[in-house]
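Below is the structure I would like to discuss, written out as structure tokens.
Apart from one protein chain that is not included, each protein chain of the complex appears where it belongs.
Let's look at chain A:
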């Protein structure tokens, strides 16, 4: 359970970090919080030749929130983003999902951008970025920057569009339009574990409080976060009279989860439908102005 050897680099600024990464090529890996990378290295599932530690680049520990959304820098820890009142105001889904990410002690160290680049389909933040239609900003030595939308960023389990030599410098989570609400729901065997299934939901209402847009991104439901638009199933009805059972069924039909020792594929599919239905309903309540989503208390058990 000890990590394999690597060449350690501790750049002092972004330019130096990008130059080192460019030199390291495919053998280079960025170390930010390390809460996913170091376990993989301890278990010898990852053995990067060069580790580029960005923990001294404190200029990347930024959280910028305005009416347009929240931009989170590469060194902003989960705990800092979770605590940020400005970030919660601009995009409430971030905080509700962050509270489900591992444990508080892990969140003291782990970073939001690191979770995105790790691209684990069982993790919460990739689903949040996907359902919001956010993006990740990638920089490279001498080559400027490119913004990759969430839909193109996640390419497979633990695989992203990040190319060798690139550093994810920030991620952008867009704010919600008026009369919109969000919610996050998951079921894990123990609190803090990876979810067996989960869903991040965004619902937008029109002026008569009828549902015009309803989207979920499902966790642990495929090789990448599975984003599903169920606006049509909601059929422009008000939240109170929407056919939530049909919505859950539509989600069930669209996901193709895998079985493992903890849950069969059928159980995961069922769970995904139930959780997506609950998340969408909670998001619709929030959008209608019934207060911020307060979590699962008092929710019906039938989904």
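Simple rule for what comes next: a contact is a pair of C-beta atoms (placed from the backbone, for glycine too) under 8 Å apart; a residue touches a chain by one contact, two chains touch by 3 or more; residues count from 1.
Everything below uses one rule, namely that contacts and distances are computed from a predicted model.
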item: Among "Na+/H+ antiporter subunit E", "Putative copper-importing P-type ATPase A", "Glycosyltransferase" or "(2Fe-2S)-binding protein", UniProt-listed name of the chain not shown; value: "(2Fe-2S)-binding protein"
item: Residue of A:23, A:133, A:174 or A:192 touching the missing chain in the full complex; value: A:192
item: Absent chain, residues of chain A that touch it; value: 1-8, 10, 31, 34-35, 38-39, 41-43, 51, 53, 55, 79, 102-106, 108-109, 191-192
